[in-house]
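Dropping a structure here in structure tokens format, bear with me for questions.
Just one protein chain is left out here, and the rest sit where they should.
Order of writing sets the labels: A, B, C, D and E. Residues in every chain begin at 1.
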Amino acid sequence: MEKIAIFPGSFDPFTVGHESIVRRAIPLFDQIIVAIGYNSAKSGYFPLEKRKNWIIDIFKNDVSIVVDTYEGLTTNFCKLKNAKYLLRGLRTAADFEYERAIAQMNKMIETELETVFILTAPEHSFISSTIVREVIRYGGDASKFVPKEIDLTL
Amino acid sequence: MEKIAIFPGSFDPFTVGHESIVRRAIPLFDQIIVAIGYNSAKSGYFPLEKRKNWIIDIFKNDVSIVVDTYEGLTTNFCKLKNAKYLLRGLRTAADFEYERAIAQMNKMIETELETVFILTAPEHSFISSTIVREVIRYGGDASKFVPKEIDLTL
Amino acid sequence: MEKIAIFPGSFDPFTVGHESIVRRAIPLFDQIIVAIGYNSAKSGYFPLEKRKNWIIDIFKNDVSIVVDTYEGLTTNFCKLKNAKYLLRGLRTAADFEYERAIAQMNKMIETELETVFILTAPEHSFISSTIVREVIRYGGDASKFVPKEIDLTL
Amino acid sequence: MEKIAIFPGSFDPFTVGHESIVRRAIPLFDQIIVAIGYNSAKSGYFPLEKRKNWIIDIFKNDVSIVVDTYEGLTTNFCKLKNAKYLLRGLRTAADFEYERAIAQMNKMIETELETVFILTAPEHSFISSTIVREVIRYGGDASKFVPKEIDLTL
Amino acid sequence: MEKIAIFPGSFDPFTVGHESIVRRAIPLFDQIIVAIGYNSAKSGYFPLEKRKNWIIDIFKNDVSIVVDTYEGLTTNFCKLKNAKYLLRGLRTAADFEYERAIAQMNKMIETELETVFILTAPEHSFISSTIVREVIRYGGDASKFVPKEIDLTL
Partner (left out) sequence: MEKIAIFPGSFDPFTVGHESIVRRAIPLFDQIIVAIGYNSAKSGYFPLEKRKNWIIDIFKNDVSIVVDTYEGLTTNFCKLKNAKYLLRGLRTAADFEYERAIAQMNKMIETELETVFILTAPEHSFISSTIVREVIRYGGDASKFVPKEIDLTL
């Protein structure tokens, strides 16, 4: 049976931290679906299409990486895609407590679903989409915090 | 003197975690007032009346449990009810830090007021009203996370 | 039925933090047993008898406080004393995680046993028996950290 | 070279905790700029001018304290002021994780910038501008939580 | 290439928490080596041979599980076994911070080595070998905390 993992997030925008998690998880799974969760009632900072195209571009040479979007419960999307794994990165103890609640909730809804965690590299531990948006909003240069395929000036 | 405790919250909705805390605290106090704090300027996810009736139903056989609503400072409501105790559940370290700040603030405002903490059962440790609302919003089945008296489909 | 709580610890020595927790819990219980756990295979910093007499002296005017010693599992001592509550103070998030594991373990061994937590006052939040012993060991003055009934110079 | 530190915040309002951090840091720096960050797109609870005048009043006898306002990236304001230090207070473990991310982000943007942390006094550890606003909103008395120069009733 | 993971620990004794982590990770790897680290200079609570035989018995029907012992650096044992993954369970925020330091250290020593984390089930979150030994030492019944294959009375 194929080992499929979902890497869910809003990726608004995708950061070097996200990229590092996905790349290091490639050998673990047959397929990783980078799944951009959206809420049609509220738009993000970057348009959904832009976020998706950036990620497609980043992984254009990685055949086992698929980029997709979904609305609604992550567990439903996993079932739809026949994915038995959720992939998440962990940076800090605060992260951990938040992720643990989500993962345990997901497992209670979908017993077969396992969340697999990989550590964010130390040099990425302070990078989050929220902080990146903050830097951009105030006119700062956030290019160091996103993969080189993402041109924030466009 | 009667030992009265306030169990304050927005209970939007009341969860199995909340129920377990209250039930286990029954022998400790002469009366526990489950007190739904509301803010007339912003409505909750479930109507206040519905939230209140659910909780009344859950504890209909428990004579020492009273359900009430209040607006404004919790410490004022405690004084009004002559309650010397606040009852709170603790799930995680993040919870603890938040609750500690609130409890110490309350004690500085009302020196006689003591906050008494009971641990959430391990199997409830990831359940919160916020996550339950999230599941409902996305069309998931949240019935496992609320007491059986709460019919979320109505 | 009498509400009996055990306040367990090695109390080597009893600190102003411990005293404050016990005093604030007095109205909650019919009896609080300050229970000094010891291990006959390893002696403490202060002799057990001394620790016990200090605590007796501190609460000599509080009729609902009893001081006792025990060896072995705390849950066994609770059963022996017919105590349904364990009382513990919480200072920090690290404390909380440690106390949670112990409390959940105790509850799994003795289902009826409930651990009730009260917050250490902010001004006592950094005081522990370990740090007090450290100060004494290096010839410092630790009198501010213990109740006035404890004369550390004897 | 002059040692200049920025103490950034929204200070909505300035609390006794903030005051204590600044006063204790005075001997460390030649100049401390208390810098009120604002966002012209969203107004605070108290008008910016009021917040500024309160802080000026609190430090009117301290020659090395300057009060200023800024919009945009804190790192840009530091460069503008030739400040090599950011000053921050730490209360809790949750605070620490948040502050660490901000500080490491700032250091990545501006390599020369060092964030210096001082501990909030234990008796101020639960005081935050957010909780103070909450107390005020509900008609409580928040005067104990702000410096005496701040008259919240005006 | 075979996907081999090492699940390192002293397993003194192996608990139901450990068992659950390994079982849930079976589909992720081609082989999982449960590796009992020992230190010839200090003996454990249970003899190494006993610990090993217990684990062999627990997984006797699981062909992809191998039980082994090692002394020295975990990273060296990984190289010896050609294992590219370390498997670890996470219970609490304190756990997380400890595990993160170890994992980052290991990755700095052996760049190719990835630590994969799975969450301990909520109902096992308070179980540790240390607490199990404590219960046994004081004559308590620890059978609920270890797999049924482990007979602690022998």
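Quick note on the criterion: a residue touches a chain if its C-beta (ideal position, glycine included) is under 8 Å from a C-beta of that chain, and two chains touch if they have at least 3 such contacts.
It should be emphasised that the depicted structure is a prediction, and the values quoted were computed from it without experimental measurement.
One of C:Ser20, C:Asn106 or C:Ser128 touches the chain omitted from the figure, and that residue is C:Ser128. Within the full complex, the residue among A:Pro27, A:Pro47, A:Pro122 or A:Gly139 touching the omitted chain is A:Pro122. Across D:Glu49, D:Asp62 or D:Glu114, the residue that sits in touch with the chain not pictured is D:Glu114.
In the complete assembly, the contact with the undisplayed chain comes from A:Ala93, out of A:Ile6, A:Ile33, A:Ala93 or A:Val146. In the full complex, the hidden chain is touched by chain E at residues 71-73, 75-76, 93-94, 97-98, 100-102, 104-105, 108-109. Think of the hidden chain as still there; on chain A it touches residues 92-94, 122-123, 125-126.
By the touch criterion stated above, the residues of chain C touching the omitted chain are 92-94, 125-128, 131, 135, 138-141, 144-145.
Simple rule for what comes next: only the chains that are shown with their structure count from here on.
Matched by residue number, over half of the contacts between the chains of A-D recur in the interface of C-E, chosen from C-E, C-D or B-C.
Separating the CA-averaged centres of chain A and chain C is a span of 47 Å.
Mean C-alpha positions place chain B and chain E at a centre distance of 39 Å.
Across the assembly, chain B contributes 92-94, 97, 100, 104, 122, 125-126 as residues in contact with two or more other chains.
Taken as a graph of touching chains, this assembly has some other topology, since it is neither a line, a ring, a star nor fully connected.
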